[in-house]
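Let me give you the structure first, and then I'll get to my questions.
In this view, the complex is presented without one of its protein chains, the others remaining in place.
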Amino acid sequence: MTLRSHLSVRELSAGVRAAEIDPAAILKHARDALARADSGPAPVAAFLAVDLDSPGTQRADGPLAGVPIAVKDNIVTTEHPTTCGSRILEGYRSPFNATAVQRLRLAGGRIVGKTNLDEFGMGSSTEYSAFGPTRNPRDRERVPGGSSGGSAAAVAAGIVPAAIGSETGGSVRQPAAFCGVVGIKPTYGRVSRYGLVAYASSLDQIGVFGRTVDDAAAVLEVIAGHDPLDSTSADRPVPELRSAEKGALEGVVIGVPEEYFPAMLDDGVAQVCRAALRRLEGLGAELREVSLPTTPQAIPTYYIIAPAEASSNLARFDGVRYGVRPPGAADLKEMYERTRALFGPEVKRRIMLGTYVLSAGYYDAYYARAQRVRRLIAGDFENVFASGVDAIFTPTTPTPAFRFGERTQDPYEMYLSDVFTVTANLAGIPALSLPVGSVGGLPVGGQLMAGPFAEETLVRVASALEGDLAAAGLAPDPSAASDVPDSH
Amino acid sequence: MALSQTEVDQIAQLARLALGPDERDAMARDLASILDHMRELEILDVADVAPMRGVSDHAAPMRADEPGADALEHPIDDFAPAWEQGFFVVPRLAALDADASAGDAS
Partner (left out) sequence: MSEFEPVIGLEIHVQLKTRSKLFCGNENEFGADPNNHVCPVCLGLPGALPVLNRRAVDLGVRAALGLHCNVHERSIFARKNYFYPDLPKGYQISQFDEPFATAGHLDVQITDGDAPARVRIRRIHLEEDAGKSLHDRVPGATAVDLNRTGVPLIEIVTEPDVRSPAQAREFLVRLKRALEYMDVSDCNMEEGSLRVDANVSVRRPGDELGTKTEVKNMNSFSNVERALVFEIDRQQRLRSAGEPVVHETLLWDDRRGEARAMRSKEESHDYRYFPDPDLPPVEISAEWLESIRSSVPEMPWIRTARFEAAYQLSAEHAEQLTASRAVADYFEAAIAAGAEPGETASWVMGEVLAGVKAERTTIGEFAIRPAELAELLALLRSGKISRPIARQVFGTMLETGRSPEDIVEKEGLVQIRDASALETWVDQALEGSPDEVQRFRGGEKKLMGFFVGQVMKASRGKADPKQVSEMLRQRLS
């Protein structure tokens, strides 16, 4: 039995539940896509571990029955190693599963493997993985974005219809934009962080990738919800995240913040995004200019808070209880240092930065100040949403996917890739990126942000826009990504 | 703003990172340049703004005092780098031998 290409998540699981689709055929389809993606001189290499052969032990009756799902390798699973893209955890097998993974399995989802990432989620290109980079399936000379680059690429390459990743400052939305897929970062607390290896706990959130808004939403519905194992998990009901009916944006107010259309914005990206805004208007939405005046402070705030928390979160990688401990240490200090020498340069940089901003004499100037500015940033969003704006539309990234090595020289240059995405993490609000067009053959992502727990609004607006783009023949070509590229 | 080598060494020591000579120079340079960008925050007057610790708007949830922990699906010796007689084993702290009867860490 051959599988019709690009069935949606809900179609696949309905087919499996009705015994109309053989889960083995789904895996076969995934294997073929994987083979195409990893062929040639420049393989996509989305996975650090993958198993598309064994039938798996998941249930056949849930809302994700038979759906293959890729999991970012900083989310713990008992059946595959969890390395976080780091030498320090090479070969580590977690003795417990993340709550999100449990829920995927309970829903019948088939965890097919673990995807590549920037080490511990620290990076915006997947170039900082200790196990080699992942390539952007849309253009293999370019980065897939990061840190969840592997999950975005696995979806873009057609290997899986959906994947989960994690966000601290844009690590789902930015690679989704670069790879031309949909990425959702839910409200902080919406998805349990239990089993997500912490980078910056007050910002981290598990997110989802899908080929379409509905694919991503279908997975989010399953993993969202209260978890008593995560004290920051929100005890709120999870709504059904169904796509809106056509033309359903009457009365919806879309905020357009000028700060997200600055002079440095790539012209092509700006044009594509402005065109998308006109489409939203055409769908009945009201566009309203809004201001988020603390936007320029978002990157410095983020790069104080995130490294500070990271310096503490990564202290547990000490070689005592798990992970790799290089042999030959004469004493305890040497054991710590030899073990922690396995961290890559960007991780070391952030641990150093975080240790510095928390250290005696600097705490108030950096960390305490950043926490105060963070409140102002969150306050900007509160004001906008309180004024009757339902969602904010911006570009997801200032540029389309960049080339390998382009941003690794100056760390701050790399940090600026997150300029439009870190705000949602700082404010804790939900945000979504969807493909809204392309520039020079590279996908451009449009970002929607909404108030806390308004994922429903995001899905509704995004799916309306997605449908409109598709009707105009502007949807990203799903087959383009999985083709073997011409030789470079 | 420049970071002295001594400062870099102190921070590295606190973080238990041993930096090689090249790494040390690069780190001092990178940190200085990143910290320069942080000055952007100084233009805002935040004296009256309460720090934002996190996003959650609820208090810490509390569990009942009942034994029952998440089970380990693999035994400890499956992931422990050094495991003997039911203990994790690490090299001795060099200075310990000077403390004939060292107490607990806390």
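A and B are the chain letters, set down in written order, and residue numbers restart from 1 in every chain.
Everything that follows uses one rule, which is that a contact is a pair of C-beta atoms (placed from the backbone, for glycine too) under 8 Å apart; a residue touches a chain by one contact, two chains touch by 3 or more.
Since we're looking at a predicted model, the values are computed, not measured.
Only one of A:171, A:359, A:417 or A:457 touches the absent chain when the whole complex is considered: A:359. Between the chain not shown and the residues A:102, A:231 or A:271, the one that touches is A:231.
Within the set A:30, A:76 or A:419, the residue that contacts the chain not displayed is A:76. Looking at A:102, A:201 or A:408, the residue that reaches the missing chain in the full complex is A:201.
For chain A, the residues touching the chain absent from view are 75-76, 82, 84, 89, 92, 94-96, 98, 193-198, 200-202, 228-232, 308-309, 311-312, 314-318, 320-322, 332, 336, 355, 358-360, 363, 367. On the side of chain B, touch with the chain left out of the figure occurs at residues 10, 13-14, 16, 53-54, 56, 58-72, 76, 84-93, 95-96, 98-106.
Going forward, only the chains that are shown with their structure count from here on.
Averaged C-alpha coordinates put the centre of chain A at 25 Å from the centre of chain B. Residues 78, 92-93, 95-97, 188-189, 201-202, 228-229, 231-232, 234-235, 294, 296-297, 299-301, 303-304, 311, 315, 318-325, 329-338, 340-341, 343, 345, 348-349, 351-353, 355-356, 359, 366, 368-376, 378, 410-412, 415, 427-428, 452 of chain A are the ones that touch chain B when the two sit in their complex. Listed in rising order, the residues of chain B touching chain A in the complex are 3, 7-8, 10-12, 14-19, 23, 26-27, 30-31, 33-35, 37-42, 44, 46, 49-56, 58, 60-61, 63, 70-76, 78-82, 88, 90-94.
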